[in-house]
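To start, I am sharing the structure in question, which I have written as structure tokens.
This view holds just a subset of the chains, kept in their places.
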Amino acid sequence: MTHNVAILGASGYTGAELVRLIAGHPDLHIAALAADRKAGMQMREVYPHLGPLDLPRLVTIDEIDFSQIDLCFCALPHATTQAVISQLPRDLRIVDLSADFRLRDPAAYEKWYGKPHAAPELQKEAVYGLSEFYRDEIRGARLVAGTGCNAATGQFALRPLIQAGVIDLDEIIIDLKAAASGAGRSLKENLLLAELYENAAGYGLGGKHRHLGEFDQEFSKIAGRPVEVTFVPHLIPASRGILATVHLRGEADQIDAALRNAYEAEPFVHMLPFGSAPSMKDTRGTNMVHIGVAGDRRQGRAVVIATLDNLCKGSSGQAVQNANLMLGLKETAGLTGVALYP
Amino acid sequence: MTHNVAILGASGYTGAELVRLIAGHPDLHIAALAADRKAGMQMREVYPHLGPLDLPRLVTIDEIDFSQIDLCFCALPHATTQAVISQLPRDLRIVDLSADFRLRDPAAYEKWYGKPHAAPELQKEAVYGLSEFYRDEIRGARLVAGTGCNAATGQFALRPLIQAGVIDLDEIIIDLKAAASGAGRSLKENLLLAELYENAAGYGLGGKHRHLGEFDQEFSKIAGRPVEVTFVPHLIPASRGILATVHLRGEADQIDAALRNAYEAEPFVHMLPFGSAPSMKDTRGTNMVHIGVAGDRRQGRAVVIATLDNLCKGSSGQAVQNANLMLGLKETAGLTGVALYP
Amino acid sequence: MTHNVAILGASGYTGAELVRLIAGHPDLHIAALAADRKAGMQMREVYPHLGPLDLPRLVTIDEIDFSQIDLCFCALPHATTQAVISQLPRDLRIVDLSADFRLRDPAAYEKWYGKPHAAPELQKEAVYGLSEFYRDEIRGARLVAGTGCNAATGQFALRPLIQAGVIDLDEIIIDLKAAASGAGRSLKENLLLAELYENAAGYGLGGKHRHLGEFDQEFSKIAGRPVEVTFVPHLIPASRGILATVHLRGEADQIDAALRNAYEAEPFVHMLPFGSAPSMKDTRGTNMVHIGVAGDRRQGRAVVIATLDNLCKGSSGQAVQNANLMLGLKETAGLTGVALYP
């Protein structure tokens, strides 16, 4: 049975990535595409690479008849999302890709996003969308909040280790390298090719990156006590991809074993041989996470490197995976593509 | 019914691309992978991005039991291919991706490749593999010779125009921009990132590029008289993709009409609105060709720009398309992926 | 004797490039830097790479005491330039980098820029700033109009050939590849790294690019009759550089000889051995033009490839060269840096 889906915010990168994935999905059909400022246009006018596809014309959200929609992907900017979702039918299944419903605690939301949440009751209802770790809740959820792409990468490296108790919780450093599309199709000087080509730079120094809110929430919950990590993201010259190098205190072999154990049956997490360094490009365009573990010359120290495609596993691929769970489909449906390399 | 295929030369870029495409193909199964120098290794040791796939171990060609193989993809280097294919069973269906069987005329082969052909009888048997134009011959063929990736791009822009008689055959200039992977995984200084990043340069100046042999053969055949084009390729800093800008004498509207007419029913050729410039990246990872036509301020002059992914539509995707035809499968099977953008 | 210069529009790429070049110039001193919207800021806040330099604070144009300025570089956006220069002292030497004074003919200006010129008397006074060809006029000029960067590249390939009468004037095709910084620090989607990385595309198809106005003016003047070229520019993934491939009718050896003859004594034009293809990166950061000539397999056809750095020889380096001429300095002063390779 084919399920009708709508995509709100179809003109952004995550919207276009949803279209790409759903176009190859055996059980989902794109019934509506909304993009307020581009309503009336064809998707191929916004993204010529989608030209060969037969897609509905872009409309405003108001024009969508949600009674015909089985599930709605919401790929709108942060903050506007709260207002939009509040107006949608209360029985509509929603996978949200924004930051608006990732944090459970209203105080934490206000701390990291600078203003009170406008839909606190929905915030309570939302399930955190890291599929591999919230599978059962997601299956029964109406509103699933997709994770931050950086937050996802760090969690794939760390959650099983906190769970297994094999690392020092006070000595976690996430040094992350992120491609430009993580910032969306936003017109900022530092995202221009002329500026970012041949370049690399940290950002959000001083513990200010909002994905820290997700790390705090999730790691503290697993550990049963407050966990604060150090997180230093960098922008590198690439269009897609995140590579997180996590510096840890712990025995490398125990760390490796804990990860292998956790991910043994996971179709979307691939462990490299011990001592190997994963390459960011090896996950490009896929819903995969690649992870490598190595020790240090000093006993009791290790590094875990996790990499994924920020637009796919980090957002739109994860969203499709969650939609599969919510609709009772095969979890891997539409997500089995192989990485584009080179 | 699933067909078993073998890939000879699996460790090169076109070999890896075949694996990527066939892994998502509903009717093909990879039964054997050969790579002489890497025999014994797992494919994931050569290409970690294929790590999540369950693939046969690399073997030597001699180790393959061809009685179990329905079709063999041959992605070996030029020249060695002739020797290898001569030794394969005479009833084995073969899609060759090398340059060895592209030219019908032994004299032309010797002219462009600098030595006599070692398997002239096979050369006669081979069908030129530009699927859209040799569909019927390919369906009945045993040995199909994949085209050059540059040669394919130029032909998609030009064949219908020569056929329709709407351009001056003596005034065809193909100014082509090619990504680095067109040269394969070869260790050459000019392919190093440190050299090619921030760079661009012509190559093969003076009418020396071997793909001219294909242009000559095909265009002269269509025109019924000798046609010689000017062809100036350039290397640009990208890993995949070819963009051919073809400068022509003719009326732009007639040119546009002839191309639309020719490609109206073609699933893998997408015509942009008149006056639009296609973007190379819009075909990345797909079996699509995107084509745009524009006039000039001077009447009687026009430009046709055609772009495709050299590793996919330019070689491995084309090869799968041809295999589909040879095996009586749906021509688009396994080739419907959407471009990876951004 | 050191000359004081001012830079108006210092916050753009050509402004920053002027600062880079003048910082190493033995005879010029930066006395004032203006950038209206960023007035009050330090240059290092706009461009951290200039942090180590001791530079005046950014001011508005009104704040500059032009009585202390020997020469003014005007790197403002097109159109606003006319208004600004009209208000500057009439005896102030000006090197303008905008498009506003490149075209001699008011009708041509209106045709290519879509509105009447606001300072036609200054338009008459201005000297076209292609240093190698207007040296004497520039020496005596008060207002010099820098050329378009694409227009400069094409002219270096073509002017001596038109002058020498060795090419067919009706069959000139300029297929140009340009880096992103040619569009300035402008926030446009197609200039984002995420979009341009792995990409290439034509633009301004149909003979619409404004630099055609310069080609028409200059080539017709040399030829003594109207000359119209075909010009198809492309954007490629690089931050700096232009490579123009010029397809011609003419004898390659005569073409090569005419160029060598013209540039024999030119310090900033380097001819490669016959048949060689210049690499864009070989001129990066310099005031050099590299040119290569090759024949075709068909007699009477040739290709000339010229390359330069759009921000340096294509604009700011050219501007310094012109300032040197206007101030009676050594023409090469401050411009002898070697290309940054790799």
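Think of it as A, B and C in the order they're written, each chain with its own count starting at 1.
Here, contacts are C-beta pairs under 8 Å (C-beta built on N, C-alpha and C of every residue); 3 or more make two chains touch, one makes a residue touch a chain.
Everything numeric in this text was worked out from a predicted model, so none of it was measured.
Given the 3 placed subunits, let me have the overall number of copies in this structure's complex.
4
One rule holds in what follows: only the chains that are shown with their structure count from here on.
Can you tell me the C-alpha superposition angle of subunit B onto subunit C, nearest 5°?
180
Pick the chain whose C-alpha centre of mass, unweighted, sits closest to the average of all protein C-alpha coordinates shown.
Minimum centroid-to-centroid distance belongs to B.
Could you work out how far the Cα centre of subunit A sits from that of subunit C, in whole Å?
Roughly 45 Å, centre to centre.
Measuring centre to centre with CA averages, how many angstrom lie between subunit B and subunit C?
One centre to the other, that is 39 Å.
Please compute the C-alpha centroid of subunit A, do the same for subunit B, then give the distance between them in whole Å.
36
Could you pull out the residues of subunit A that touch at least 2 other chains?
Each of 13, 181, 185, 197-198, 239-240 in subunit A touches at least two other chains.
Show me the residue ranges of subunit A that touch subunit B in the complex, using the header's touch definition.
13, 16, 19-20, 23-24, 47-53, 181, 185, 197-198, 239-240, 267, 270, 272, 276, 278-279, 281-285, 288, 290, 311, 336-342
Of all residues in subunit B, which touch subunit C in the complex?
173, 175, 177, 179, 192, 194-195, 197-203, 205-208, 212, 228, 230, 232, 234, 236-241, 243, 245, 247, 275-281, 284, 292, 294-298, 301, 303, 305, 307, 342
How about subunit A: which of its residues touch subunit C in the complex?
13, 179-181, 185, 187-189, 191-198, 237-240
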